[in-house]
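For reference, the structure I am asking about is given below.
A single protein chain has been removed from this complex, and every other one stays in its place.
Each chain carries a letter (A, B and C) given by its place in the written order, and its residues are counted from 1.
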């Protein structure tokens, strides 16, 4: 799968900085979109999400896509972000049996994939557990 | 561009053997299709085309697709096959200035492209001039 | 306003056809269909229902190519709406015919998914995820489904065995369907011990991805009755969109609501995952947390569904409509359910859009 640099670069606010949208109606959107997906308003401003959240649910996935072989198996979580949105996202730095519902998690930047054709490495946001003593 | 072997293998009758279709109405089709593109009949039988034809027109193309770098520039002809169909097809073993309308051509199997990802080489039919003394 | 009929249907067996390309399969389905009509049809509209042709066969302009291969001139439309492409195609044709200006529409669903290893197929199907984040960070739809399952298990206190009932039923039905890809029965033990895809989701909970093609001819009443005496009516269609949500599929709810109070005698639903079957049935009013416990009483997916009949991407919805049509006419060559009203629920992989199609004998 070829990755062309602009396709990753242009998503940098989403992938690296966790920029979301906040509508006048109170709805918080991730990724950012200029139109509110609840009320249809265009009064949506950009906000930087804290990256803190609660792990509501998780799974361990044993199938992968080409270019993602190095992170097998993949831990994936349903996360309620502090600002409201519930998202499904990859987890990182996790050992099996360590996860439980209700765990606190935080966003970190990690290598996502590498393109064998042009050597491009894609980075992006994953989530890791906030362990006791971390804070 | 990944090439998966079945995608090439299954077109072997077209790419290597120049199999066309002949309808009861007399219409000859290339590539083969079980339905006649003139009369809509399904009375179409497979025929092996001779590969002989007349060069009606040609062009030299200086743009290429990935994987076709080795055949730059590409000579492409409008060919009237002996059995009737007019097709547009790559020419091979041609030097600039050598082609003219009305030339006799014949089908030959040549390397089409190589896939850098899996080393697969795709072969297929191109056309070359029948030169004086060849026959 | 003109009544809309389905005047003819055809299917080929869902399988891995290494020897045929996309247009070969589409053409085969059309040839089978034409054999069933009294006269040589020149449809006003040709709709090609397909989701993944660019990635799988490097092709676009599918409907135009099909027209030109068939030697007909028509209004060419390729319709894509993820795995609900079939529902979108049939619903579009329904309204085209309702206009009165279009008299006939040939709809061909065809997809090639059989050439690829699982990882590449996951890549293809991940095109359903959003571009900014989900697709980029390497997620697969299976993870979404596994999380959906775990939340369901927690909410209703059921174990994995609850979901395993679905593939068992589907394979029971599919083993009777000559067009089914995985045409064999499985027992509970086989399902429970099958490959773990994304805990707790197992391979038998997922859709069997393969090649397929199915064609239907939709016409107005006047023309349809000339073509064949064996027709069904398209009584109504419904549609809705909604984001992926835990615990429900709002798009299915919405699409059912627009159909009104429908009591169908049988139905084909898009069970991309076993959990989706449960959630769809529960949107229809079957008891929440228990829908899969009473499958012997629910007239659903006599084809074997995506589990056993198989899942040929954007052709799936056309198979569903062909199957229900053949059921209502009493000519479906597999497990039969009798009745006069049949319902198709065509959704995409994660249920972010849904089409409902009500057919009546």
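Here is the rule we go by: contacts are C-beta pairs under 8 Å (C-beta built on N, C-alpha and C of every residue); 3 or more make two chains touch, one makes a residue touch a chain.
Computed from a predicted model, the values in this text were never measured in an experiment.
Asks: I'm checking contacts with the chain that's been left out. Which of C:9, C:81, C:214 or C:326 qualifies?
Replies: In the full complex, the listed residue that touches the missing chain is C:81.
Asks: Would you mind spotting which of C:23, C:223 or C:345 touches the chain that isn't drawn?
Replies: Among C:23, C:223 or C:345, only C:23 touches the chain that is not shown.
Asks: Residue-wise, where is subunit B in contact with the chain that is not depicted?
Replies: Touching the chain left out of view, subunit B contributes residues 1, 8, 11, 14-15, 30-32, 37, 56-68, 71, 74, 76-78, 86-90, 112-113, 122, 124-126.
Asks: Take the complete complex as the reference. Which residues in subunit A touch the chain that isn't displayed?
Replies: Those residues of subunit A that touch the unshown chain are 1-2, 4, 6-7, 9-11, 33-40, 42.
Asks: Can you name the residues of subunit C that touch the chain not displayed here?
Replies: Considering the whole complex, subunit C reaches the absent chain at 1, 21-23, 51-55, 57-65, 67-68, 72-82, 84, 88, 91-92, 95-96, 98-102, 123, 126-128, 130-132, 135, 239-243, 251, 254, 348, 352-353.
Assume only the chains that are shown with their structure count from here on.
Asks: Indicate the whole-number Å distance between the mean C-alpha point of subunit B and the mean C-alpha point of subunit C.
Replies: So the centroids are 38 Å from each other.
Asks: Mind checking the centre-to-centre distance between subunit A and subunit B? Centres are C-alpha means, answer in whole Å.
Replies: Roughly 49 Å, centre to centre.
Asks: Could you list the positions in subunit B whose residues touch two or more of the other chains?
Replies: 1-2 - these are the residues of subunit B that touch more than one other chain.
Asks: Please list all residues of subunit C that touch 2 or more other chains.
Replies: Within subunit C, residues 120 contact more than one other chain.
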